[in-house]
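Inspection log for the structure reproduced underneath, given as structure tokens.
Shown here: the complex without one of its protein chains, the others still in place.
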Amino acid sequence: MDYISNTAAEQDEMLKEIGVKAVEELFAMIPEEISLDCELDVEAGISEMELMDLAKEAAAKNKSLEEMTSFLGAGAYDHYVPSIIDHLISRSEFYTAYTPYQAELSQGTLEAMYEYQSMIAELTGMGIANASMLDGGSAAAEAVTMASRISRKKKVILTETIHPAYKEVIKCYGKGHQLEFLELKSNSEIMDPAVIKENIDQETGVLVVQYPNFFGSLEKMEEIAKIKKEHKKLIFVVIANPVLLGLLKAPAEFGADIVVGEGQGLGNGLNYGGPYLGFMACKDERIMLRQLPGRIVGKTTDVDGKEGFVLTMQTREQHIRREKATSNICTNEALNALMATIYLATMGKKGLAEVAEQSYHKAHYLAEKIDQLADFEVSNKENFFHEFLVKSSKDIKEIKAKLLEEDIIAGYDLDKAGKKGLLVCVTEKISKADMDNFVEKLEVL
Amino acid sequence: MEEKLIKDYSSPGRTAYSLPELDVEKRDLNSELGGYLREDLDLPEVSEVDVVRHYTALSELNYGVDSGIYPLGSCTMKYNPKRNEKLARIPGLSYLHPYQDEDQVQGSLEILYDLKLDLAEISEMDEITLQPASGAHGEFTSLMIVRRYFEARDENRKNVIVPDSAHGTNPATAKMAGYNVIEIASNQRGMVDLAALKEAVDENTAALMLTNPNTLGIFEEDILKITEIVHEVGALVYYDGANMNAIMGYAKPGDMDFDLMHFNLHKTFSTPHGGGGPGSGPVGVKDFLAPYLPKPLLKKGKDKYYWDYERENSITKVHSFYGNYGVMLRAWAYIKTVGGSGLKKTTENAVLNANYLKARLREEFELPYAEESLHEFVLSGSRQKEKGVSTLHIAKRLLDYDQYAPTIYFPLVVKEAIMIEPTETENIATLNRFVETLLKISREIKEDPELVKNAPHNTSVRRLDETQAARNPDLRW
């Protein structure tokens, strides 16, 4: 089927008004050499029933997390998503709308974005936030290029404990801006602040740290904050997990200038990696705001003095400033940001803290149990939040494969990130019984 | 404001969430996390009913394609099929972690691969990456591929050429990829001026960025000469796929000798815009550019689909994972539903609808370019401006009649531009109502210009003070 509602008679009427006989005439300007002389080799259209059968067939070839217990994290987290989120974002006034260019007919999207900005600013402790970026990795990359513009320096320090995919995205974006990267190595699961300190020089404009880091550990933020204080011109970018900020101190308290991260954990499903949303917040300083990429919603008043919302500070953006824009970003992840907004409103002050807290307690319960097993060791057991690194004398691939037979995804094999071990993540969705079962299966391997 | 902020519903102690009781031992957070614990978190304290009513009220202040015509030029606001929404929510397709083993996601990979094949066929490109999450992201990916291509050839080219009618993302993207932007003027017919192009290209040119039809809806009929001029100096030609809805089934960018391009799944392939996102911007390239595509690249092996990470010449990554998978599912569902001949019919009706509107409006409003156009066209409000009423006012007055406004003040080459793209999913009755409303507004301008200048009158808020918003930014509660 197609989605065209004009009948043949109506189409004829329209052709007549235009003054042509057949619709093909409207394409007469396309030169013959490039005009298609055959049908597209795309299969004929099918009905809704056939489509759903096809989809279910494909789904049957998958094995979704409905059928398994998963300890996978590594940047995408299986937190509980309250039912009302999907219900509310399915209101078509939200999801079938465009970017709110005509503010007077888009107050719903705009007000929700203002709430989103407010709650992201609150979580991160920063003065302001934009209305979302494409995902965590690209948000981190754009934070780095923004930071370099502000510091007017090209040298960027990355720490080894940042998500490896993020580092790749950051470096890719950096190429266009001729940034120079120094990647600091670490002997453990966290960075030694002394190493950061000795590598900062006059040319260094940007320092990037992840909180908690890729291995689930908390960097020595107080000490890094001191280093940042000693280097006034250095722009400190923190990649944070927003769900855990329900319990953890806001990055602003450690001197962060820009805070970014993956917002998926805030009420967005896993969806095999996307659509997710990047969040971005920064200090409420003129120079920061001027360099912030992406859309921003502001509150104002209408001609009658009634409060309302508009897209503002648009001169930073590509549609006005063109090649001098702060970024080329246009489409963002508005609907995903709406999901995050509804999630934060629903969980609220207490709920978000409890999600973080339960994840913490459960992860520690599991880590202790695994650490007690003969062939396993949790290498960052002294310092982690809800993700930890398991080392084993046994082959990680084999462990993963064996557990899969029991419908357990044991975690993320760090082999993919050039390291040895298994990154195990626990959220509030995992029960004690799930964890006991996991440990039991590990024990009899 | 019409609906107060969610935080203003707060009442201390009120909650809307439900979680199971913690079933493991509670640890001493103070001693274990100490200096990392936050003291306060000022989020709303509301009930579930508060949340549902608040966001329902907000939705009622919005306007979507499901509300009525959304004639934004260059945005392709077509109907978003509901079956696609249902499909994308099937747990077997959606409840998947991006780091699950390939063996567990073969069904999804098969869909993505099928989508790649269809996009390649529609565009006559050889290889596709689905990783970019939006159109601008696809542009960036493409320009980084251009950069990588010249790097591999040890050439250091500095310039990217962009027509003056281009979307702002084009020059912004070129700059982000580290290029200087050279803008070339259009000719009097609204097309690329071949002489200006010849003048602009040299051995320092890395690429030309072009959309065809262009932002005026006009097909660049000299396209083969254009691509030839650029190729002659060894540069590449990039196709901005924003306007694919004008040519599907009638012409292919690959046949026009474009080397690489991006698609907007959220324009051409019916996925919803979500109030500004998510989108999806796959990139297609000719074979010789395939080595530079981002990693991982989806491939089909002997008996399974897999992600290929072994790509030493790749630009690396632009997204944490594989892109906006949920959007891809919807686009795939769309292509399966309408099929090859449906895509062609889509194009035909998009062009028919646009030309019908143009035929009915060109008397009353100035048509700055008389050239035949395809899926969209650009009028100018300059006659109305003489009466002191600008295009902005016309747009705002349309809102009073419960219709969304066209794109205004773009492309920049037209003064008081009104850029209209109805898409194929509107019917003649809706188009007629739109025409009659615009004609009525034009009459109002003659009879009572103040009425139009002070629009909108009937919306939940009236004209908002953007100057105040920019001078004294209030960006959070």
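Letters A and B mark the chains as written, and numbering starts fresh at 1 in each.
Convention: a residue touches a chain if its C-beta (ideal position, glycine included) is under 8 Å from a C-beta of that chain, and two chains touch if they have at least 3 such contacts.
Assume contacts and distances are computed from a predicted model.
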item: Protein name (UniProt record) of the chain left out of view, among "Urease accessory protein UreF", "Cellobiose ABC transporter membrane protein", "CopY family transcriptional regulator" or "Glycine cleavage system H protein"; value: "Glycine cleavage system H protein"
item: Displayed chains contacting the withheld chain; value: A, B
item: Sole residue of A:His177, A:Lys197 or A:Arg321 that reaches the chain not shown, by the stated touch rule; value: A:Arg321
item: Contact partner of the left-out chain, one of B:Glu183, B:Asp222 or B:Glu466; value: B:Glu466
item: Touching residues (missing chain, whole complex) on chain B; value: 409, 466-467, 469-471
item: Hidden partner interface residues of chain A, rising order; value: 286, 290, 314-315, 320-321, 324
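In the analysis below, only the chains that are shown with their structure count from here on.
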item: Centroid distance [mean C-alpha coordinates] between chain B and chain A, Å; value: 20
